[in-house]
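Note that one protein chain of the assembly has been removed; the remaining protein chains are unaltered in position.
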C-alpha cells in the first residue's frame, strides 16, 4: 500500500520513574515513527511542573540535545502525528497541555472519537473554549468539567462519555494514566525498564530502549502509575472486542507483537501462504511491492515454491516534497519511489504481491511499469487481504467510500483497470483462518459492519460514508 | 531611559471594512513597534472564518507577502508584545483566537488585570482550561462563560468583572469591538480610512496608513463596528480618569497625539522647559540621552539658552543578543549603544537630560563614560519627570519597588551614586503644570497612590510591591 | 555493510540540449543519492552564462522550485558528494565554477587523484591560488594553465597530467565534456532523452527520467557534446582496465547496469549462489543484513534451498544525527537501524549474509543482538566478497589498513571476535567466476595489487596505507 492511500493516525509512548524519561520517550517515538510523520511532541514532568516540546517534522528533526535537556523529570508522554494537508497543523500536534482545576495536565491520544461533535457543542454551551479542531481536545474538557473528586474519577467520568477508538495517555505532575477504549481497537502495551514502567502503541518501541513487554492494557482498562506503583482499574464496561485487523495487515511494524503478543510479521507471512493456497498461479518469480508487501510475498513464495526476488527496487531517500518536471515522464509518480529491475523481470511470468488496494491508481501504475519498463510477460496481482470497501471511523485516515475502488467495482473490473493478467484478493474466510481469535476483530473496512455506534449526524463521518 | 528598565506591555491595532485589512494592520503594528518587540500577530476575518498568523520577532521579520496573503478578509486586529525573559513565550503572543459557543473569536489586549488570579481560580473551578499564563486569556473565558444572549452583552458582562487597565480589541466573523477600561489608563483612538474604521493605541499608526484621527475611545466606552456602521455603548460606569502619565514622559512615540489629542513631543519639550526653569545650571552644552531624552533636551536648551548638541552618538544596529568579550571592557554595557563625542564634551560643563531614572545603573555608566571617555569637566544630570518610587500594576513591566533607586534613596544619595556634579528631577508640581487636566492622570509610580484597587493577595503583585 | 564503514565519494550527472536541463539533473542526482549524501549542486548553462546552485544536505532538501527556476538553460551538470566530518564542508560541494581565460567553466568529478599534492605544489609555485582542499580543484587549474589553443586540447593536456580515478564532467557556456580515466575505475554511461544527451554515473539515473542507455564512456575516452552533436576523442592512452569490483558488491544501486551494461542485482545474486556453493551450512533460515545484503541472500537461499526471511527489520526514518541516552542501552548503535524479529529467529539455526566486513564492529553487534534479542540458536555469518585487507585510493573513503579487521586477523580470529558459530567469506576465485571479464577489475582492496601507481610521498595516502 502507498502511504498516501491510508494513514495511521498516531503513535503514543509513556514512561514513569526513569532518570532519562524524555530521552526514552524520544527513542520510543522514533521507533513508532511509521505511525505518524507529520509532527511529534513530548511532555515531561519533574514532579512539580510539566515541560512541553513539540513541532511539525520527523522525530529526529524535531528533537536535539538542547530541547531534550529542557524536558526535565522522570516521567514523560510522547505522541507522533500523521501527515494532513492544510496550513494550521502546528496547533494539532500533541501532547496537548493545559492548566485546569486539576493543575497542569497533558494528554496524548491515538484513535478517533465518533461523538466528538455532539460533545463539543454541549461543552461550548457551558462556556468551554476550544483551541483546535482535534477531537482529542474534547477529552481534556470533559476531564476539566467533571465534578468528580479525584483525577482518576474525573478521567473515568470522561472516558465513559466518549465513543470511538482511543488509546490514551495522561500525564499529571505526579502520575501517568493509560486508558484504552472498551473494544481495544488500537494496540497499547505495557513494559518495564530498569524498574520504570513504559506504555506504547507497539512493542517495537520497547525493543529499541531495551524494555521488557509485560502485557497489553486491556480493553476498557485504566492503568494508573505513580509513586505507589502500578494500579489497574476497570474504567469502562466492556462487552466485545474489536481489534483493528489492518494493524496486522499493514499498519504495525513487522517486528512488533500486538493484540495479546502476536508477531505482526508472522501473521503477514501466514496471510501470504493462505493467499498462495487460495489463488496459486504458475509463474517464474514472485515479487513484493516494497516494503509493505514483503512479508506476505515471502509466505506466498514459500507456499508456492516460486522463486522470491526483488523485482522492484525502492529509493529510500524520498523527501517530503518533490518537484515534477513540466515535461511528462511515464510512470513518474511511482518511479520516484520504485524502479523495476529488467534482469529479473524480462520475459517472465511475474506474481506481484501487495497488502491491499485502496484507490487502485498506484497499483495500476505499478502493473504498467512492470510491463513497459520491466518487460514482464505476464503480471499476476495478489492481495493479502480482502477487498477494502468501507471507510474507517476509528483512527485511520481513509478516502471516502466512493474512492475505494472495490466499493464500486467487481474484482474482474478492477483487474481490467489495473491491466493485470490476473487479480486475486485473500478471501474473508482466509483472513479469519489466519488471525488468532478471529471474532475479536473489527472488519468494517471489509464488510461494513461497524462494531462501535456512531452518530449519523456528524457531517465529517457521513461525508466519508456517503460520498 | 533604557529599554531594559521599563517596558510597555503592548500595542494594538484594529480595522473594519477595508479591502487590504491585514496589510493595514501590518503597517499599523509596524508603526507601533516601540510598544512591544517580543512578538506580534494579526487575526483577520473574511466574514465567515478567522485567519491567524503570529510569531516571536519584529513585525517586519514576522510577516512576508505569503503570510499576509493568508490573512483574508476586510477586517483585522493586530497586537505587538513586549519582550520577556523565559522560554515558552510563543504561546503568549496575541491575538488569542478560540472557538466557543459564540463561534470564532479573537482578542488583542493592551494593559494588565489586577484580579486575574482570583478570576482564573473561579473559572477553573467551573471546568475552564487555560493554555497560557496571560491574563488576557481570562477575558476570553469570561466572555465564553457569560450567559448573556448577544456577543455585545457577553462582552459587557465580562469587562465589568475585570479590574485593571485594558484597551481591548475583539474580532468576530462579522464585527469588531473595542473597549477601554473606565479609567482610560492606556491610550486608544479611533480613525477613518477610505470609509473604513481603524482603532489603534496611538495616532502614529494612523499617520503611516494615511488614516484620519476622529477621537479617543472614551474610558468605559465600548465601540461596536459592523455592517451597520459604528455604534457607541457605555459599557462600564466610569467615575474618574487615570491616564498613564508615563505615556507622555517615555512610552508613546513623539509624533503621536494621545489622551484627547495632545502631541507627545510638545509635552516632552514643555517638561524640558519646566525642568530648566526649576533647575537651571550654568553650563556650556546640553545633551540628551538618545533617543528618549531628545525632546526634553530641546526644551531645556531653548529655555536655558545653553547650546544643544549630540554629545552621545547612538548605534542603531543593535541586535537582540550581544556577545561580551571575556576581557573586561570599561563601560561596555552602555558603550555598545552610546559613544561620547570628545570634540563636543572635552573640558565642557555638560547638562545631560534623560526622561527618568529607574535602577540608576545605566545612568551611572553614562555619567562615568561622559567623564572618562568624553573628558567632560562637569556633568549635571537633569530628569524630566519626578522620582520613580513605585512599581506599575497597569501594564508596564517595572522592576520591584526595592530595585527602584529613588524608592530607597534620597536625591543627594543618588547623585553620589551616579558620580554626577549635580542632579535634579522635575518637581511633581512642575509635571502637573505641564499636563492638560492634570487631575486626570495616574501618578502611582511617582506618589504610590494607585487609583485602581488591586487584590493584595495576588502574589505577583505583592512581590513587586514588597520586594 | 554499514554506510559509516565505507563511502562512495560521488555521483555525477550531465545533460545537453534539453528544455528542462536543470530539472532532469535534479532527478538524476536524486536517483544517484546513494553515491553521496553530504551535499549536492547543479550548474546550468543558458548558452551565455553559467548558473550555480549548491548546498549541504540531501538533493530533495537542497532544491526547490525557486532554485531550479534560477538554473536557466538547456545544458547542466550535477554532483552528489559523500558525507565527511569537519566544519568547512560547504566549500567542497561541487560543481566547482570558475572564471578563466576560457570564460566560465564548471566541473563535477567522481574519483580520486593520486598525484594531487605534487601537482598542487607546482601550480602554487606558478602563482595559482586554491580555494578548497578538493583534488578536483587541481584539474580546473591544470585546464586554466594549459597553453593549448582550444578548450578540448586544454582538457586533454590536463587529464594526461593527473593520475588516479576520475569520471569527469565539464560544462562550458556552449558545450558539455565527459572524460573517464584510462582504467575505467568508476562507472560512467551515456544515454539519450528526447534528442538530448545524458551522462551519468549509473543507469538508474536514466531510468527515472525515462532516458535510454546507449553505451559507457570508454576508459580514456573524451566525449564532447555541443551544437554539432556528439564527438568521441581518445584523450588518454589506455593499457588495461581496472573497474572497481566493489561497485558490483556494494556501491551501485541494484537496478543499475554498469561496466558495459551488466545488472548489479544479478551479479550480487550470483555472488550469493557462489557463496552457498562454497560454504553451505545446514540451517533453518537465511536472512540478510538489510539493505546491502539482500540480493546475495536471495542467491544464497535459492542455491541452498534454506528458507529466506527478513529476520532483521530496518528502520527507514534514520535522521542524520542521533542523540544517545546517557544510560547504556545494549546494542544501541545497531538497534537504532535494525531490530531482530524473534518469531523468525527464536531457537533457529540462522545464516546471516552481508556483502563485506570492514572494521567488524557492526557485524559483531549484529551477531550478539541476533543471539541475545532474537534468541537464535546458531549464527552463521556469510560474506559475499573476499576479505577486505587494503584501503582504496581511487575514490572510496575507507578506514586505514590497520582498521580493516581482515588485514590484521585470520578468518577464525574474526569469527571469534564476532562470536559467530561459523564465518565464511567468498573466495577470490569465486568472485572471479561470477564477474564478466574478471581481468578487467581492480581488486586492490582484496589483494593489495594497486593497478594505478601513486606517489608514496603523498602523506594522506601513506597515512591510510601505513597506519
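Chains: A, B and C, in written order; residue numbering restarts at 1 for each.
By our rule, contacts are C-beta pairs under 8 Å (C-beta built on N, C-alpha and C of every residue); 3 or more make two chains touch, one makes a residue touch a chain.
The structure displayed is predicted, hence computed values, not measured ones.
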| item | value |
| --- | --- |
| Neighbouring shown chains of the undisplayed chain, as defined at the top | B, C |
| Which residue of B:30, B:82, B:300 or B:425 touches the chain not shown here | B:30 |
| Hidden partner chain, touching residue among B:70, B:91 or B:335 | B:335 |
| Contact partner of the left-out chain, one of B:54, B:120, B:243 or B:265 | B:265 |
| Touch list for chain B against the chain that is not drawn | 19-20, 23-24, 26-27, 30-31, 33-34, 37, 58-61, 63-65, 68, 194, 204, 207-210, 253-255, 257, 263, 265-266, 269, 291, 294-295, 298, 301-302, 307-310, 313, 315-323, 325-327, 329-330, 335-336, 339-344, 373 |
| Interface with the unshown chain - residue positions in chain C | 52, 70, 87-88, 98-101, 124-131, 140-141, 144-146 |
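In this section, only the chains that are shown with their structure count from here on.
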| item | value |
| --- | --- |
| Most distant chain from chain B, judged by the mean position of its C-alpha atoms | C |
| Most central chain, judged by mean C-alpha position against the global CA mean | A |
| Chain B-chain C separation of Cα centroids, rounded to whole Å | 62 |
| Multi-chain contact sites of chain B, meaning residues that touch two or more partners | none |
